[in-house]
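One protein chain omitted, others in place.
And now, chain A:
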Amino acid sequence: MSVSVSLLHSQQLSERSECCRMRDRLTELQTFKPAEQEHRLQGEEEEDEDLAVVFEGEEVMDSVYKEAQALRKEMQLLKLDVKRLGKQNSRFLTSVRRISSIKRDSNALGRDIKSRGEALYARLQKLGRQSKDLEEEHGPASAVARMARSQCVSLNTAFHQAISEYNEAEMVQRENCKTRIQRQAEIMGREVSREQIDDMMETGKWNVFSDNLLLEGRSARSALNEIESRHRELLELEARIRDIHELFAQMALLVEEQGCMLDNIQANVGATQDYVAKATGQIKKAVQYQRKHPCRMLLCCCCPCCN
């Protein structure tokens, strides 16, 4: 039954690699020096000529990759900022002191994130336009165009994710603030529901709390202070969200238009097309052949060589 299999295994026992019981067969390949030496000599000339023909987009791709790397790095920095903001926000909730300085940092971070985000967005758009240009120049099925497009898609998705994380962080903070307000209100002996807080945010009427101040005393007063500072924080938070909202919405739309199938490997492979060598390549070859023609090089004047 499995005689052949066992022979194979016993022969290559020495080549076993330990990791995951995989077999590394590279050494077997390298012991063989075939008669391809001849082929090499023959083929080398043609190779040189063809090198000029094939893959014209090399320099372009280099710049695309450099830009993609740079953008990825920028996004990492953006994500770090978002994390820092998250930490700031939680610090604001837990410590009562120096609220003003912590607040300042949050706003500064928010502004930083916004400006970084907008710069990134502009560069992403530029890359997107470059990718479209490449598509028009080389055709959508060409390697260059596909490489550029896949870089764009993945960068857009990554950026959208980074901005979503920011949005998430601010949403969490929002809920925490509201919870704090509720708790402080309870200390004051007042029960407020979430909807009431939302209403108060909208209408700006916070006097509900301050009305009974005269009656309650010190604890109530500090609770009221808390509530007022949370309220201010919420307002600033809403302002930050509003600021970045447009960017967020644009990214979101872009990613949605991309669709999720672009991320699917099977869809990608299925969409590739058979490569058809371009006519321009053939013409270039012909020109080079002509240039290298021995008769021409000897400045021969016989009719067939003259052009």
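Everything that follows uses one rule, which is that a residue touches a chain if its C-beta (ideal position, glycine included) is under 8 Å from a C-beta of that chain, and two chains touch if they have at least 3 such contacts; residues count from 1.
Note that in this section contacts and distances are computed from a predicted model.
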> For the complex's missing chain, which UniProt name, "Protein NipSnap homolog 3B-like", "Cell division control protein 11", "Iron-sulfur cluster assembly protein" or "Syntaxin-binding protein 3"?
Replying inline: "Syntaxin-binding protein 3"
> Where the complex has a chain not shown, which of A:T157, A:N176 or A:S222 is the residue touching it?
Replying inline: A:T157
> So which bits of chain A touch the chain we can't see?
Replying inline: 1-2, 5-6, 8-9, 13, 16-26, 28-30, 32, 34, 36, 43, 46-47, 50-51, 54-55, 58, 61, 65, 142-143, 146-147, 150-151, 153-154, 157-158, 160, 164, 167, 171, 198, 201-202, 238, 241-242, 245, 248-249, 252-253, 255-256, 260, 262-266, 268-270, 272-276
